[in-house]
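All protein chains but one are shown at their positions in the complex.
Labels for the chains are A, B and C, by order of writing; each one numbers its residues from 1.
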Amino acid sequence: MTTPTSTAPAVDATSVTETQEAVGRSPGQLMWLRFRRDRTGVISAIIVIFFFLVAILAPVIAAVYGKNPYTLYGQDIPGLLNDYGYPVAPNGGISSEYWFGLEPSLGRDVFTQLVYGIRTSLGIAVVATIIMTVLGIVIGIVAGYAGGKTDYFVGRVIDLTLSFPQTLFIIAFMPVVDSILVASNEEPPVWLRAVSLTIMLTAFGWAGLARLLRGQVLSLRTREFVEAAKVTGASPARIVFKELLPNLWTPILIQSTLLLPAMVTAEAGLSFLGVGMGELVPDWGRMFLRATQVYRNDITYLIFPGVALLVFVVAFNLLGDSIRDAFDPKIKR
Amino acid sequence: MNIRRRSAFALLAAASMALVGACAPGNAGAPAGAPSAGASSAAPAAAPYKPAVITLGTAEDSKGPAIAPEGVVKGGTVTMIDRDDYAHLDPAQVYVNTDANMGLLLNRGLTGYKRIAKGEYKLVGDLATDAGTPSDGGKTWTFTLKDGVKWQDGAPITSADVKWTIERMFAPFVTFGPSYIQQWLTEEDYKKAYKGPYDGKELDNIETPDDKTIVFKFKTPHADANYAFAMAGYSIVPKAKDTKEKYDQGPVSSGPYIIKSHVVDKSYELVRNPNWDPNTDPIRGAYPDVWKLEFGQEALQITDRLVADSGPDQTAFTFYAAVPPERLQQVLDDPNLADRRMISPSPYGNYYYFNLDRVKDQKVRQAVNFAWPSKQIQQTLGGPNAAALPTTILNENTTVGYEPYDLFEKTTKPEGDIEKAKQLLAESGNPNPTIVYAYNQTPVQEQVTVVIKNALEKAGIKVVAKPLDRKTYYDSISQTKNEFDLYWGGWGADWPSGSTVMPIIFGPVSDGGQNMSHLNTPELSAKMKEISENPDIDAANKAWMALDKEVQEKYTPLVVAENRIATTLHGSKVGGAEIDPQQWVVSPNTIFVKK
Amino acid sequence: MYLEVNELTVDFHTEDGVVHAVDGLSFGIERGTTLGIVGESGSGKSVTNLAVLGLHNPETAKISGSIMFDGQQLLGAPRSTMEKLRGNKIAMIFQDPLTSLSPYHTVGAQIAEVYRKHRGVSKSVARDRAIEMLDRVGIPQPKIRVDDYPHQFSGGMRQRAMIAMALVCDPGLLIADEPTTALDVTVQAQILDLLRELQEQTGTAIILITHDLGVVAQTAHDVLVMYAGRAVERGTMPEVLREPRHPYTWGLLGSMPTLNRPVDLPLHPVRGTPPSLINVPSGCPFHPRCDYMKLLGPEVCKGERPELAPHRGHGDACYLSPSQKAELRARPAEETK
Partner (left out) sequence: MLRFLIRRTLAAAVILMIISAVTFLLFYAIPADPARLACGKVCPPETLAQARHNLGIDKPLMVQFVSWVVAIFVGRDYEGLGHCPAPCLGYSFVNRQPVFDTIIDRLPATLALTVGAAVIFLLFGVATGVIAALRQGKALDKIASVSSLIGASVQIYFVGTLLMYFFVYQLHVFAQPKYIPITEDPVGWFSGLLLPWIVLAIIFTANYTRMTRSTMVETLSEDYVRTARAKGMSGASVVLRFALRGTLTPIVTIFGVDLGTLIGGAIITETTFGLQGLGRLSLNAVNNSDLPLLMAVVLVAAAAIVVMNVVVDALYAVIDPRVRLS
C-alpha cells in the first residue's frame, strides 16, 4: 500500500478478496468468473453470438421472413421503384413487407442482403483469422523457440511483411491471384473471390501475431519451468505443447478476437474499393460501394450496413477488451 | 469519329479493318456534299431531342469569325472538370471523342463543323478557304489554305505542313489515329506501302503546287473525303517542329490556345495563342482568355460540385462527365438546375451481339430478344431519363431517313415477354438452352448482368455470366473463336452517314474486327455493296433502313441495346454550353464566361 | 510538538467497500528527533505519511482528524499551501530509488527542480546547489554525475540522490518510507548513517517508516507500532524494544533474528495474515492472530476496542494487565499454545 492514487487500495482490497475466492479454482474458471461479472462483456458476447447465429441461420431467417437476397423484387413488382430506380416509399422503401427497404436499381431486399452478407463477411473473416492465427502460432513459436538464425530470418520476414503497403498491394494483386487460380476461359466460380480475398488477407495478417508470440516465447523460454523441463530431458514437442502453448493461449485468444473484426472491416474495405466479392453474392462491402454512390438520394441504404457493421465491430472490440480484462485483471481500463 | 471512350479499342479495330477489308466506308459515287443533304427529311419517331442537321457549307460560310452564341462575353477564366486526362495530344494519335474535343482548342484541320444555330451545323473549310473541291469523280480533292493562318510562333501554315501531316501518319509509331485518308491514298496495307516521311521519302499523290494549294489524289473515288478531313486525327502538324513520338507530349498550336502548363492526369492551363486570328476561323469562338482543365474526379463528384455551384465552380463545366444515374433524379427534379442542364442522347449504336457460330438457332435468338428485360436494364441505368430503348440497329438520332420498326414488341412490352420466349424456345426444340453471357466487369455491367440473368432464367434459359477484365474486354469478345454466346458492343459512325454502320458491323469476320455477331452471308454483303454504291442518297438511306429491319427479321444477329442519354451540367456563370450531337461532348467552341 | 497527528482516520471508498486504512491514529514528533513507525505491510504506515503530505486523492480518500505541523493545520489546507510545504518544509524519500526517480530527467535536474520551485532561484544557482547536495550525500565526482540519469547510478547512489533531493531545501521534517528496504545490507547501513549524520547537522525531524526493527534500533528515538491502521504500542526506542508490551510487538520481535538470540531457538513469526481492512475484526483487530486470546477469552478480545493510553510515554492497546504481560514475557511463547 504505497501508492497515493485510488487504484492502489482498491487493487489491494480485491486481491485480498480474490485470494479467498481463488482457493481451488483453475485460471480458466477464474477468468470465466471475472468475465461473467463484466456486464459489458456479457452483452457484447451476446451480440457477437447473435451475429454468428444470424450468419448460420440466414436461410432459416430468410424462409421465415419470406424473401431471399437474389430476387429483384423492385424490378419484378411494379410500383416499388421509381423511374430512376429509387424506392418509391420513404426511408429507402422500408415497409412491413421489406423491413430494411429495397436496394436502389436492382430492387433486392435489403434485410436478406444484410443477413446473407454477414455470412460472406464472417465466413471470409473467420477462415482468414483461423489460418493466420495458426500460421502466427507456428511461425512465432518456431522462431521464438528455435532462436538463432531461424529467429533472425523469421524476424526479418515479419519486418518485411509489415513494411508492405498492404491495401495497395492487395488491390494490385487480386487480379493476379484470380488468374493464377482459374484459367482465363473457365467460368470463375463464386467462391473464387472468397478464396483470393482470404489468401491476400492472410498473406499480410499473420505477421503481427507471429511477432507478438515470438516475443512471448522468447521470454517464456528463459523462465524456470521451461528450464526445468529442459533439464529433465523433455522433448521439444513436449516443451512446446505442454509448457509453452498453455501459457500462450491468453495472448492468442485476445489477438484473434481483435483480428476477426479487423478482417471483417478489411474485407468490406476491399469490396468498397472494388476488389471484393462480385455480384450475386450478398456482401456488405459491395453494399457500401453502391451506397456511397446513391447516398444523396437514398441515405437509408448506407445506414443499414453502416450501423450493422459498426455494432458488430464495437461488440467484438468490447468483447476483446473484456476477455483481456478477465485474463488480466491488473490492467484496469 | 464518334467514339465513346470505353469502346475506343474496338473502334480502332474497326478503323483498321475498314481499310484492310473490302468495304471501306463511304458513299462512293455520291455527289460532293450529298451525304447529309437530306438530313431534314425524317423526324425521328420519339423526338424529345431534335437530331442535328448537318449540311455542306460554302466558301462564304468558311470565313471567320465564328457565329457567337447569344449574350456572349469575351474574356475571363473558365474551368473544365473531367475524370480522365487526354490520352493523346499528337493529332495523329487522336481518335477518341474527348481527345478530339481538346484538339479543337489547340489544333486546326483542313475542314471542320461550324455551328450555325442549336442543332444546326455545316461542314466548312477550317484552314482551307472552303470544304474542298472534288474532281475526277471524287478521286482528286483540292484545298486552298486561307491567308493569315499561322503557327503559334508566327510562322505561316503552308501546304507543306499539310502534306507532312498526312505523310507522318504512315510512320510506325502512329497507331491510334484514323486511317481513312492513308488507306485511300494507297489502297493496300498502307503501313507497308509507305513508312512515313522521316527517312526522306515523300508520297507522290499528295501534291503541293504552291504554298497555299494542296491536292490529294486518291486511287478510288471518295466523295466524302472532306468529312474525313474534319476528323481531329487529321489536324495539322508543323513539318519544322515535328518531334515524332514526343509530339504526343504537346503539340505546336495552330488553334486559339497554347498549353501554358500541363500536369499529367491532373490539370492543364491554356492561354491565348497570339498568332491565332479569329477572322480566319469560322468554327472556334474562343471566348475565355484562360482555360483551366482539371482531371481526376469521378463523374459523381463532378456532378456534386456543379450542383453545389459554389465559388470558383460557378465558372466550371465538364466536357464529358455526364450526371451518373445515382444523381439523375436529384438533378432532373431540381427546377433550379433547369437552365444549367444539357441533355443529349448517344449518337452511337449499342448492341448485345449473338455469336452466330455458337447460338445457331434463330428461334433461341428471337426468344432472347422477346425475353430481354429492356425496361429493367433501363431502370438499372437510371430510368427513361438515363437511357432510351431503341428497337432498331441504326440510331434514330443520327440516322438520316430513320424509319422505326419494332419486331420484338419492345414498345408494348418493354419488360419482356416471357411467355412468347418460352413458346419460341419450345418450338426450337431446346426449351432450356444455355447462354454464355460475357460482360465487362464494371460495377454497372455487373448489375445489368444480374438483371439479364434474372429475366432470361425466367424464360428457362440458363445464363452463364462470364466477367471479363475491363482492360481486355474488347480483345476477348472480338476474337472470332471466342467461347461466348452473347456480349455487348458499340459502334458509332465516323461522320454522319448511315453507310459507316452496317457494312462494318456486318462486314468481314476477323480477329479484332467489328463483326462481332459473325453474320456474314454473300447475300447480305452483296446488298450492302449495292446500297453503298447507290448515287441517290435518299434512296440509299431508305435502303439502309429497310436492310436494318430485314437483318433483324432474317438473322436476328443481335439484341438492340439501350441507348444512353447524357445529362450534363454547367456552372451558373458559364454561357454557350451545348452538347455537340456528333461528338456527344460539350463543345468548347461556344463556351464563354458570364460576368 | 513539531508535528502532531491527532485522531487521524483515512478511509478509501472502493467498489468492494470502505477500506479503513488508518483509524484514529495519534502521534507526535519533536525537531531533531527520529520517530520509527513499524508494522507489517498494509498496517497504514505509508497511508498515514502520505496523508501528512496531502498526497491522497481527495476523490477517494476520506481523511479526518487533525495534522498540525509547526502550528499549522495541514488537513484541509488549500492545495497551494501544501505544494509550498512539500519538498520544502516536509520532504519524503521512498523505498525504491530506481522507480522513485524519473527515468527521463537527469539526477541533477530533478534535484535542482525542487530548489528552483521553492526558492525561485536561477537555473545555474539551482544546479550548483544540486552539485553541492550530491557532494553532501557522498556522491563522488558530483560535478560529472549531476548530469547522469538515474539508471546510470548504482542502487545506493540513487538512494543518496533521493536524500539529496529531499534535503535540498533544508526541510524541517523528513519522512523516510522504507528507505533501505530495497538496498543490500552494507549499503543499508551507509544510508542510515548518512541520515543520522545529516540529522545532526540540520536538526531535521525524521519519520522513519519500516517493517525492520533492526533499522529502528539503529536510528529511532521514539517508536510507534501500527497494526491494521491503528497504533498498538508507543514509546521510546529502548522502551519498546526492550520492554515490549503488546503481543503484536512481541510477535514482531520474535520474528526478528538477532545476534544475542540462541541459534537453536526457532524464530516465531506472527502467524496468520493481516486482516482485511474492509471488515476489520471487532474489538482488538489483532485478536484472530493473538496467542493470548484464550487467556482472556474471546468475549473480551472481541468486545470493546482497547485504546492506547492517552498519556505520553510508553503505552499500548491491549486488554492484558501489566502484570499478566510481565508474567507472559517471562516464559517462552510456545508454552502458551
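Here is the rule we use: contacts are C-beta pairs under 8 Å (C-beta built on N, C-alpha and C of every residue); 3 or more make two chains touch, one makes a residue touch a chain.
Remember, predicted model here, so these are calculated numbers, not experimental data.
Shown chains touched by the hidden chain across the complete assembly: A, B, C.
Within the whole complex, the absent chain has one touching residue among B:74, B:201 or B:244, and that is B:244.
Contact with the chain that does not appear here is found for just one residue of C:86, C:245 or C:287, C:86. The set of chain C residues touching the chain not shown comprises 53, 55, 79, 83-88, 91-92, 94, 96, 99-105, 113-114, 117-118, 149, 151, 162, 165.
Mapped onto chain B, contacts with the missing chain fall at residues 9, 12-13, 15-16, 85, 93, 172-173, 175-176, 179, 191, 244-246, 248-249, 263-266, 296-298, 300-301, 304-305, 308, 310-311, 470-472, 512.
Interface with the hidden chain, as seen from chain A, comprises residues 2-8, 159-160, 162-165, 167-169, 171-173, 175-176, 179, 184, 261, 265, 268-269, 272-273, 288, 291-292, 295-296, 299, 302-303, 305-306, 309-310, 313-314, 317-318, 331-333.
In this section, only the chains that are shown with their structure count from here on.
Of all chains, the one whose Cα centroid sits at the greatest distance from that of chain C is B. Central chain assignment: A. Criterion: smallest distance from chain C-alpha mean to the mean of all protein C-alpha atoms.
The geometric centre of chain A is 52 Å away from that of chain C, both derived from CA atoms.
Within chain A, contacts with two or more other chains are made by no residue at all. Those residues of chain B in touch with two or more other chains do not exist in this structure. Chain contact summary for the complex, chain B toward chain A: residues 300, 304, 324-330, 373, 376, 379-380, 382-386, 441, 443, 446-447, 449-451, 454, 464, 466-467, 469, 483. Those residues of chain A that touch chain B in the shared complex are 71-72, 75-76, 81-86, 104-106, 175, 185, 187-188, 274, 278-280, 289-290, 293-294, 296-297.
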